[in-house]
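What you see is the complex with one protein chain gone and the rest in place.
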Amino acid sequence: MSIHLHFFLLLSLLIFTIGIYGVLIRRNLIGILIGVELMLNAASLNFLAFNRYVVTDPAVGQIIVLFIIGLAAAEAAILLSIILRVYRSHRNIDADSLTEMRGR
Amino acid sequence: MSPTLTAILICTFAPLAAFFVTYTVMRNRPKASAFFSLAGGFASLAAALALLKAGPIAEPLRYAWLTSGETNLFFGFLLDGPNLLMGTIVAFIALMIQIYSLGDMAKEEQGRFFPLLSFFAWSMLSFVYSSNLLQTFIFWELVGLASFLLIGFWYRKPSAEAAAKKAFIMTRIGDVGLFIGLILLMQTTGHLDIVHLNSPETIAAIPGGRLTLITLLLFSGIVGKSAQFPLHTWLPDAMEGPTPVSALLHSATMVAAGVFLFARFHPLFLASPTTIDVVLSIATFTAVFSSTMAMVALDMKRVLAYSSISQLSFMLIGLAAGNLFAGVFHLATHAFFKALLFLSAGSFIHHHGTNDMVAIGRNGGRSMRWTTLGLIVGGAALAGLPPLSGFWSKEAIIGALTVGGVPVFIALTYAAAFLTAYYTFRMICLVLFPNPNGQLQPDEPAPASSGDHHHHGDSPWTMLLPIVLLTIASAAAGYFGFFVDQTLDANRELAHHASWGDMAPAIGIALFGAILAWVEYGRKGASQTGFVSRLPMLQQLFKNGWYVDEFYQRTFAKVVEGISVVSAKIEDKGIDASTDEVGKATIAFGYSSASTQSGYLQFYVATAIVLIAVLCYVAGMGS
Partner (left out) sequence: MESMVSLGIIAVMAIGGALISVSNKNILHAIFGLGLSLVGIAGLFLYLGSPFVAVMEILIYVGGITITMIFAVMLTSMTLSREKRSISRWLFAAVPALIFFAVMAYFIYGQFGVAGSNEVIPVSTSAWSIERIGELLLTRFNLVFETLSVVLLLAIVGAIVIARKERQQ
């Protein structure tokens, strides 16, 4: 029995959902970053799966995935330097204490 | 561009150009201001004379203006007889006044004064040459605005300010009637072109009742602008303005605009006998009414103001009696001699520092030679003594009325003519033959030191030149009657000049008035109290203007004040408050919306995720 497309789709959806859950439940900023990375990877898995099963041009999906990986690296760098900055000014990196942008 | 168009454009727009230049750039440079203003005045006069020479043109120059559906309003210039005459007179007198102002107005005020004079000249000339009633109305209002600005020229004086407001508001009341009449005219006939409206076919097409209504409404505007009873009280108060203003606006030109409007629509008015009766009633009454007030007043300018009201009534009488020539001719001669009188009075006032004629007389009024000559000639013309111009025009009016006229009106007119001669010579005698021991005391004595004026000199040449020119004009204009008649209506035959016998009553009445004044005021040792003083109550009534002003203050003014107070309350509590509430509600809404911004990072992410899911669902369901 061959593996269907929606196995991979479901798998990537699962990892993505776990990533969302991680973003929402974590109070540590780095924990939030972990969730974001999970989501990105799930997305690239999705792309590659589609490339394999549906699209005839083989290299498009791979290039997209490479692009995503590169972007994730750039984004992680920026995020981590922001986290350092936040740590310097707040002495902790708890997301729940960063509420200066409150409306009321 | 045809030469006619060029001429008319120069005539009307030269003052406007002068106004712009002087008002924007030269307010602080009186000499330059005066120069440009005078240049504009000369150009205007030259153009007006050229047009007069070229003769009347029946069809106006029309230019498309407002079009709505089938209705077409054209603005343009009408160059027929009455317009040409009036335009030339206005331009000439405006120029005389401008020259006079060089001498009369203080240097620092001139920079501000001349632009306003030019503005007035532009509006008045454009009013005269208009071809469309709406255009006429626009300039009618502009002339009113110029009057307001000029009466209130010395705006720091509260009395001047009040007078300017009064003038504007009272004339405005009349203007409402005029405008309603205009609208009705538009509605009934479909156009507002003056030439069309005067044609017999158009007039015949208007139903009688409607015609009476329209003409009555138009006349209400005239009542306001030409200061007839009951809208007359603004004109005496308008003497708060500088003398050149009184001479230009409130004797010769602006107030004559009302009469001129009547002349313009003469066929229309004549077609409604009811209106003619109303006009005659009001005019004859006003003529006597204002003359009574003139004969007890001591302020020279006030006397002349009342006199203007009375003379305007005369013009209306002549026109209403059916004689276009009589009314227009009197308008022309009145312009000359009334302006002359005002300028002479102004010359006296400028020299002695007081308006009161008794004080001027006792201060040595007679010593100003040219001014005195002007006063005498102007006064005699006003009284209607031959061979001066005023006689010919007044005789024409009385002659027109006596032909099949109602006896009451004729009697009132004769009474007014008698009073005119009486108060005019009263004024002359009080100034020229003062009696220091007389019972009459001045209301406003001359200031002890009249600056650096020498008592035995006369006013500067800039003030005397116009006086001299106008003296000549007042004396000679009577002989141009035939020219005026020809210009007015080239097809008509020359007006029938009555024989001396027919003119005898008019001459007699005038002489009687003059002699009575001499007896009471001018003889050596005269008591200088008029016959009216025998009836003190009557004298008080006349002195206080028949208490019309007080009546208005008690009734209309109170009502309007009450309405204003109520409106102010409504505005404050109602309208202002509700706008404030809208503002407050918006702010409150903003505050409550801001509470959705919790500041927690993950809250936003969660919202985003849920919304994306919803969006995808909706999008997916659609396809």
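Per-chain residue numbering starts at 1, and chain names A and B are given in the order in which the chains are listed.
Everything below uses one rule, namely that contacts are C-beta pairs under 8 Å (C-beta built on N, C-alpha and C of every residue); 3 or more make two chains touch, one makes a residue touch a chain.
Just so it is clear, the structure is predicted and the values come from calculations on it, not from any experiment.
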Task: Contact set of subunit A toward the excluded chain (per top definition) - done: 2-6, 8-11, 13-22, 24-28, 30-31, 33-35, 37-38, 41, 45, 48-49, 51-54, 56, 58-63, 65-67, 69-78, 80-85, 87, 92-94
Open item on the list: List every residue of subunit B that touches the chain not included in the displayed model.
Closed with: 602, 606, 609-610, 612-614, 616-617, 620
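The rule is simple: only the chains that are shown with their structure count from here on.
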Open item on the list: Measuring centre to centre with CA averages, how many angstrom lie between subunit A and subunit B?
Closed with: 87
- [ ] Please give the residue numbers of subunit A that touch subunit B in the complex, ascending.
- [x] 20, 23-24, 32, 95-96, 98-104
Task: subunit A partner contacts - residues on subunit B that touch it in the complex - done: 591, 593-602, 605-606, 609
